[in-house]
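Every protein chain but one is kept in place in this view of the complex.
Chain naming follows the written order as A, B and C, and within any one chain the residues start at number 1.
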Amino acid sequence: MTVGELEPQAAPTAATAVPLHRALGLTDDELDAIRDRLGRDPNELELAMFGVMWSEHCSYKSSKPLLKTLPTRGEGVVAGPGETAGVISIGDGLAVAFKIESHNHPSAVEPNQGAAPGVGGILRDIFTMGARPVAVLDARRFGDPAEPRTRHLVDGVVRGVGGYGNCVGVPTVGGELVFDSSYGGNPLVNVMAIGLLEQRFLTRAAAPGPGNLAVLFGSATGRAGIGGASVLASATFADDDPSKRPSVQVGDPFAEKLLIEASLELIERGLVEGLQDLGAAGITCATSETADRAGTGIEIDLEAVPRREPDMEPFEVMVSESQERMLAIVRPERYADVAAVCERWGLPCAVIGRVTADGDVTVREGGRELARIPAAALTSDAIVHHRLAAPPERRRLAPAPGAPVVASDQLPERGMDPGAVLLALLGSPNLASRRAVYEQYDSTVQASTVAGPGRGAAVIRVRGTSKALVAATDANAPVGAVDPWLGAALSVAEATRNVAITGARPLGVTNCLNFGDPTRPEAFWLLSEAVRGLGDACRALGLPVTGGNVSLYNESPLGAILPTPEIGVVGLLDDVATLVGPAFRAEGDAILLVGEAAPGLAGSEYARVAGLAPEDGPPALDLERERALQAFVREAARRRLLASAQDVSGGGFAVALAEAAIWGGRGVHVRLAVVSSPAVDLFGESPSRLVISARPHDVPHLSALAAEHEIPIEVIGTVGGDRLLVDLAGAGATGAAEERGSRVADSIDVPVADLRHAWEQGLPRALGWSQEA
Amino acid sequence: MTDFRFAVNVLPKPGILDPQGRAVEGSLGHLGVSGVAGVRVGRRVELTVSADAETAARATVDHLAGELLSNPLIESFTVERIG
Amino acid sequence: MTDFRFAVNVLPKPGILDPQGRAVEGSLGHLGVSGVAGVRVGRRVELTVSADAETAARATVDHLAGELLSNPLIESFTVERIG
Partner (left out) sequence: MTRIGVVVFPGSNCDRDTLRGVELAGGEAVELWHEAGSLDGGAGVILPGGFAYGDYLRAGVIARFSPVMRAVAAFAAEGGLVLGICNGFQVLAEAGLVPGALLRNRGLRFLGRDVRIAPERLDTPFTRLIGARRPLRMPIAHGEGCYFADDATLDALERDGQVLFRYVRSDGGSTAETGDPANPNGSLRAIAGVMNDRGNVAGLMPHPERAGEAILGSDDGLPILRSFVEAAAQAERPDGRADLAAAAVR
């Protein structure tokens, strides 16, 4: 799990007045539940261990009942939820491991050092399974880019994530960067990691075999990230020096790199029975989870734990979140080999205990027993809360999805000229090129990046095969704020569509649910509706959810964030030579629009730029149509009928068209039949649409294939020249729109060079970054 | 106005992991150096402040050191007058 | 054997461009600070040497400072006894 993501707890300042369990973030009911499970009162150390393990972050106590409803079965799934990362077979004896996690709260406190360990944490989740990390995607959301605080956070997070990922040598190949004022006080830092493994090396985070050794290796343990439990320190020491108890952890990517190599070597040489990374709740979590998964117990001796600082209290050793550590379960006769591997990689390593048959996590210091807790009580049998869900007031004001509302089909004032709107959208912070940010990441290390950040899904070839992995992340938070079911379902549709348009078959879904305080019924309703949408969409598309992460309490004095279900998808392309890219490729190619525009501008970038209220109604999603569209485009790619394929999403049709033109360095001339209104047809973000191009002689085949899948398709123009020309035609165009007061008369006619300029300059300008290099 | 030159020494706080210091210690063997311990790696920033009096100049440096040159969550600093 | 603690201050040589120093100067305006000039950003390394006498300890530090802690092509260093 993510390190340092413990939710905010009651300030421990008044420790003497507040009962210890409450200061540790446990409610009175939870204390009773602990007494039930122990059959006695917990001591202070035990209470500290429960405090961290029963935190929302470690226990999923609010979200567990919801997550149970998600589909988890699917073709080739080797490991699903409950394991450290999802693992899906890709043939040839290989499998892909992937997961997404959050590092939101620490990043808000200290963007650089806070964000960096988030990368380390998710990478450990991948290599702990026996997979070599091959790609990272970073999805992040910040407040208004004009705010100095946002700029400070963006800069720090980018440096932190980059500094870590670049050093460990895993390419950052994609992700998201979204600005919305709701994230001003609480940025979201979600990181997805993908790894490749030979399936025979799949390793479980379990502690089988009583008598086996519990071996801790990696960095020494210090007081880092003790967080809420530090209340125990203030209770213990009369004059506590707070500078000695930092809760900010400093990541050491160099140590992580050594840890990757050492761990994979241990696994490939068959030296470990089980392996788990240390993240939140440190040794407490690693020992109880591995024991619980194997139905065993673990007894550890604190004196054996290598420390970085003198005079650490037992609870500090037990809950420290010091980074870059691993717990291995090792047969006694193999320990010498394990120690030799660690030594070779320069990593401290120590036997800190052994596996027992009694099912308890037992903590000793020398001869003294300090704590004894059933492993299950800390993990699988942790408390579960069935929270109250209530839809917020505003929900009732919003029209049904797709409901056309008069206000929304108007272009903004400057929209007398849709070309100007297009330029404004391309240069807007959420749609402009992300180059200024992703250039700070190494996206090509490992020499397998076929398509890196910048243009849709990331493509990583699988060395030694003709295959490639295709990955994308997406979250539609603005629609989720109006209709959380729809927001989540749209997020799944968009992420999978991004993968499918390359020709790849989506394999599975991971997700990071970033929501507010679950004890508020309205916030919990948002979460439960989003999980329902996630499940419905995945079932409709036939995809398993193989894992994920839940980050709650994303609220600041400025308010709650937009509900943000971040979706990560990994797909498989059987033959990388058939890869379809989004850029227009050749003069004279036909341009086709697949799917049709539907009304509803709420949540669109157009609405944001035009300042329209989200109550207008979002676009509807037909999951069956989406499934058919993805099947169509994959088949078209397989038959090599496509020169390019780009999905219509942020900024709508016009932006999709412009991007394909900019990336291809080619102009286009199309004629768009306006069905609904110019704003909806040009800039609306209704789903299940593509802009594709093809050689003219392939067009009839494409049309026939689309008909087979019952997907609307229409030839709208050709690639050529150096301008983007869109003539508007049809019932909804000029005349009719004018009658309704929309006043749009013009076609779009802009040089591609101008589009490119707007798109390239938008982000550095929004962030106030000088245009250096 | 007089020119005062200061140095700001920024070091990781005690208890904060210092990977650089650790890496330096780890390499001492290769250099054939022994008997060295407690290596901490930080930053040194030297700067000149024009002010009427040293107290005013020092106030500027303290402000800069706390706001810009160090990260108070993980680093502490000291200020020295060097000219 | 006695423990001696030293600090090694490493700074870019005069004439070597110091983009960090420039960046600090460039951001002074945002902080509302004026009258600051000549900013140089370098490194400070603190370390403890066990030796029989200070001269021996200092020799070790000088050796480390010249070989490892600074690059003579671009940086110069000074050594201070701090404990």
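Simple rule for what comes next: contacts are C-beta pairs under 8 Å (C-beta built on N, C-alpha and C of every residue); 3 or more make two chains touch, one makes a residue touch a chain.
Here the structure is a predicted model, which is why all the values come from computation and not from measurement.
**Q** One chain isn't shown here. Among A:346, A:559 or A:751, which residue touches it?
**A** Considering the complete complex, A:346 is the one touching the chain left out.
**Q** Using the definition of touch stated at the top, determine which of A:78, A:389 or A:450 touches the missing chain.
**A** A:450
**Q** For chain C, which residues touch the unseen chain?
**A** 16-17, 19-20, 23, 43, 68-69, 71, 73-74
**Q** For chain A, enumerate the residues touching the unshown chain of the complex.
**A** 159, 162-163, 166-169, 252-255, 257-258, 345-346, 438-450, 461, 463, 576, 772-773
**Q** Tell me where the left-out chain touches chain B, residue by residue.
**A** 19-20, 23-24, 26-27, 30-31, 41
Heads up, the rule we're going with is that only the chains that are shown with their structure count from here on.
**Q** Just give me the whole-number Å value for how far the CA centre of chain B lies from that of chain C.
**A** 9
**Q** Mind checking the centre-to-centre distance between chain A and chain B? Centres are C-alpha means, answer in whole Å.
**A** For chain A versus chain B, the centre distance works out to 37 Å.
**Q** Using CA atom averages as chain centres, what separation in Å is found between chain A and chain C?
**A** 41
**Q** Chain B: which residues touch two or more other chains?
**A** Touching at least two other chains: none.
**Q** Could you say which residues in chain A touch two or more other chains, in rising order?
**A** In chain A, nothing touches at least two other chains.
**Q** Could you list, by residue number, the parts of chain A that touch chain B in their complex?
**A** Chain A residues touching chain B: 109-110, 112-113, 219, 222-224, 243-246, 248-250, 252, 254-255, 308-309, 322-323, 346.
**Q** State the interface residues of chain B toward chain C in the complex, per the touch definition above.
**A** 1, 5, 7, 9-11, 21, 24, 27-28, 31, 33, 35-51, 60, 63-64, 67-69
**Q** Please name which positions on chain B make contact with chain A in the complex.
**A** 12-19, 22-23, 26, 71, 73-74, 76
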